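With one protein chain removed, the remaining protein chains of the complex are shown where they sit.
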Amino acid sequence: MTFWIVCSGIVLVAVFLATVRAIAGPTVSDRLVAVDALTTITVALMVILGFIYGREIYLDVALVYAVLAFMGVLIVARYMEGGL
Amino acid sequence: MTAGNVSKYVYTAIILFLLWIVLTSTFFWEEILAGLVLSAMVAAMGYSLFTDKGLGNFSPKRLAYFLVYIPVFLWDVIKANLDVAYRVLSPKMPIKPGIVEIHTDLKSDIAKLGLANSITLTPGTLTLDIDDDRLFIHWIYVRTTDIKEASEEIGGKFERYMKVIFE
Partner (left out) sequence: MNFYTVLEYIGMFLVFVGALFLFLGALGIFRLPDVYNRLQAGTKATTLGAFGAIIGIGLMRPEWLPKAILIAVFILMTNPISSHALARASYRRGIKLWDRSVVDRYGPYLREKEEKEGKR
């Protein structure tokens, strides 16, 4: 159990750092980069949570979230470029 | 060089069916049957967009190169991450960023996509834009601005694999 607490702690610090950048980032792009990294971290966290709770359904949630996050980031990037 | 419609259709159906097996991860015959029917239907709708080469993608030479490419690529990704770790952790941040231009001989779109993705995940480089055979690369530690040298150093290794796998 200690192992999982250590891993979750490390990932939690990562989430914190990326969130600080998402709030502080001087430009829109900085915030988006941070959010993009956060989505990847979230996918990994969902899979880890699925293992800890012993529920396979979390893997499907992670897969769908990965697809949606990818499309979301692409759409926002196109929108920023001005060619939606 | 495009393949016939039948070959494209069969290739698409096979890939979709494999995806179905992985996603359901069960081996009841009802599930398998439903997967077969659905992948046959979906392949009929989308085969012309899905692939250019059809069954040609399964040729032994391509598969062999692909299998060799996976460990080469993963090793490079690990090196890239150690590189990032070094640059992020060292207090002085040894970076010297810039955007360089490289050229590629690859023709097909999918091969260029593979090359650009490989470049992004390997040490210190990020693909910014592609225009025909010109790639613009953001390099975290610029060693050379010469187009030829940069092409060889950044993309040369992957280009050789991509040429066989995707063209």
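Each chain gets a letter, A and B, in the order it is written, and its residues are counted from 1.
By definition in this document, a residue touches a chain if its C-beta (ideal position, glycine included) is under 8 Å from a C-beta of that chain, and two chains touch if they have at least 3 such contacts.
Keep in mind that what you see is a predicted model, and the values were worked out from it rather than measured.
For the unseen chain, which displayed partners does it touch in the full complex?
Missing chain, whole complex, touching shown chains: A, B.
Out of B:10, B:55 or B:126, which is the one that touches the chain we can't see?
Touching the chain that is not displayed is residue B:126.
Touching the missing chain, which residues of chain A?
So the residues of chain A touching the missing chain come out as 3, 6-7, 10-11, 13-18, 20-21, 27-30, 32-34, 36-37, 40-41, 43-44, 47-48, 50-51, 56, 59-60, 62-63, 66-67, 70, 73-74, 77-78, 80-82.
On chain B, where is the contact patch with the chain that was removed from view?
Within chain B, the residues touching the omitted chain are 19, 21-23, 25, 77-78, 80-81, 84-85, 87-89, 93, 95-101, 113, 116-117, 120-121, 124-129, 131, 134, 136, 138, 140, 142, 145.
Simple rule for what comes next: only the chains that are shown with their structure count from here on.
Centroid from C-alpha atoms only, then distance chain A to chain B, rounded to Å. What do you get?
So the centre of chain A lies 23 Å away from the centre of chain B.
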